[in-house]
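Here's the structure, in structure tokens; my notes come after.
Excluded from the complex is one protein chain; the other protein chains are retained at their positions.
Now for subunit A:
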Amino acid sequence: MLEITGLDVHYGQAHVLQGVSLSLGAEPVAVIGRNGMGKTTLCQAVMGMLPASGGSVRLGGEEMLGRPANRVARAGIALVPQGRRVFPSLTVDEHLRLVSRGRGARWTIERVYETFPRLAERRRNGGTQLSGGEQQMLAIGRALLTNPRLVIMDEPSEGLAPVIVDHLVEVLRALPGEGIGLLLVEQNLGVATDVCGTVAVMVNGRIAATMPSRALLADEAAQRRFLGVSTGAQH
């Protein structure tokens, strides 16, 4: 579905992404790594929000690099950004109406409210009056309403209470059944391995290793090396 090959991104002189290659089919893939390793840059470069200096990003064989973000979104990629980034000016309902593609689409406003009943209760509340978990639900609902082929999530579990994270994991696990691809960027190893069978480890702007989740969970030395944590027990 998504084929990233040799992706290079520079911030001025800094070579932030160095030939990143990653391939994603129907099964979700997680990208893990410590802070500052280039995970968010990867998300934004794929989305067309940052210019890449080389490489290729193909969605279903179609080249995405060089397109502005709005055309990448129209092609079927949705990004749930780090920190949620809901609009302070809009209510929950207005957020959803902004991106709704109408009644015929697979994801409708009603379906988002069914998936996240909490949002239905808060439909008239402004974006900044929501809790972190509610903002995350809104950001996910907003992304799904564009009826994407692929969702990229940048640290969705960051700063959320454990019980909310459980609900989140449940929602993410249901996506492949819908035929929606998922690229999950996480620091929380528990969430990443719960949702995805494959993890790619990012170190200093490169994919250092790609392995089955189970292999990483069993290998404490690798966890220490790649993530600087002793176990995946954060979750």
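Simple rule for what comes next: contacts are C-beta pairs under 8 Å (C-beta built on N, C-alpha and C of every residue); 3 or more make two chains touch, one makes a residue touch a chain; residues count from 1.
In this text, contacts and distances are computed from a predicted model.
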Among "Branched-chain amino acid ABC transporter permease", "Multisubunit sodium/proton antiporter, MrpE subunit (TC 2.A.63.1)", "NADH-quinone oxidoreductase subunit H" or "Homoserine O-acetyltransferase", the omitted chain is listed in UniProt as "Branched-chain amino acid ABC transporter permease"
Contacting the left-out chain: of A:T91, A:T108 or A:S157, that is A:T91
Missing-chain contact, candidates A:G38, A:P81, A:G133 or A:P156, resolves to A:P81
Contact residues on subunit A toward the hidden chain run 40, 44, 47, 49, 68-70, 72-74, 78-79, 81-83, 85, 87-91, 94, 97-100, 124-126, 128-129, 142, 146
